[in-house]
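All protein chains but one are shown at their positions in the complex.
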Amino acid sequence: MIKVLFFARLREQLGVGNLELSPEEAGTTVAELRSRLQARGGQWADALSADNLLCALNQQQARGDESITAGDEVAFFPPVTGG
Amino acid sequence: MIKVLFFARLREQLGVGNLELSPEEAGTTVAELRSRLQARGGQWADALSADNLLCALNQQQARGDESITAGDEVAFFPPVTGG
Amino acid sequence: MTEVCIQEEDFDAGTLQRELLGDDTSIGATAVFIGCVRGEPGAGQGDPDAVLAMELEHYPGMTESSIQAIVDEARSRWKLQRVRVIHRVGKLLPGDQIVYVGVACGHRGEAFQACEFIMDYLKTRAPFWKRETTPVGARWVDARASDDSAAARWQATGE
Partner (left out) sequence: MTEVCIQEEDFDAGTLQRELLGDDTSIGATAVFIGCVRGEPGAGQGDPDAVLAMELEHYPGMTESSIQAIVDEARSRWKLQRVRVIHRVGKLLPGDQIVYVGVACGHRGEAFQACEFIMDYLKTRAPFWKRETTPVGARWVDARASDDSAAARWQATGE
């Protein structure tokens, strides 16, 4: 399975903090996973289309073209505001 | 009287930390005071000829051309090394 | 000593200072940044922008590793004897301390640079999100463009 996490405003917009998807559901890259989630429509389409969303693969910042496989952890989140 | 102070290495070189001079002995400017002290010869000539000596008039950094009068405090010292 | 801590508890600058120095007498300079929750811009209860409380969310695991990566990057740029980063999470109030970055090294120029470098990157790379409670409700804090430009200047100079 592939673990998908959402944080902060994005988590609130989607109403969900994490998902478990099969590799077939998730697709083969981070970008493909994102577009499949957007294809769910409604809040998914809106919230995941934000230009400034960041993503991480296995807790490392990712660009989108990275491949994903079973056991991976993918996270989507807004720009960070710590400190 | 005019109070004259010496600090740190300069104080050690001269073997004295402070002097009281009459306005007649001190001269009319900080620079004149310094050259009169140098004119004492020996350690006074050597120690007070250092290029990098700083001076202060009434606890404000001074250039040398400032006038001095009775009641003033003049200090000579090496570059500072605090912090 | 762990260099990076994410915790709910407050921290004491005096205790951290003693840990930063230890008994290493090659340390001549320590630069420390501590960030706090501002109650601004409005001071009074009547101001809809007044911050009454702050909630800090983070991404456990990635937070620690991304900050450690920032610290490692600082260590590759400057010769640093000790570095310590503490970031609080959970609920905080105006005036509360949020973040501590302490750097100990030989000379002050490096201490200041490394401390500011770590703060600038922490602001733009570490996965924390602030949510403010105001008199008119809660809102997520938006990222500031000035933080991005503060972090970017370290790339431009290659210093």
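Residue numbering begins at 1 within each chain, and the chains themselves are lettered A, B and C in the order written.
Quick note on the criterion: a contact is a pair of C-beta atoms (placed from the backbone, for glycine too) under 8 Å apart; a residue touches a chain by one contact, two chains touch by 3 or more.
Keep in mind it's a predicted model, so treat the numbers as computed, not measured.
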#### Entry: Touched by the hidden chain, restricted to displayed chains
B, C
#### Entry: subunit B, residues in touch with the chain not shown (by the definition above)
5, 7-9, 12, 52, 56, 59-61, 75, 77-83
### Task
Kindly note down the residues of subunit C that lie in touch with the hidden chain.
12-17, 21, 23-40, 43, 94-95, 97, 106, 108-109, 111-112, 115-116, 119, 150
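Heads up, the rule we're going with is that only the chains that are shown with their structure count from here on.
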### Query
Whole-Å distance, subunit B centre to subunit C centre, using C-alpha means?
48
### Query
Just how far, in Å, is the C-alpha centre of subunit B from the one of subunit A?
73
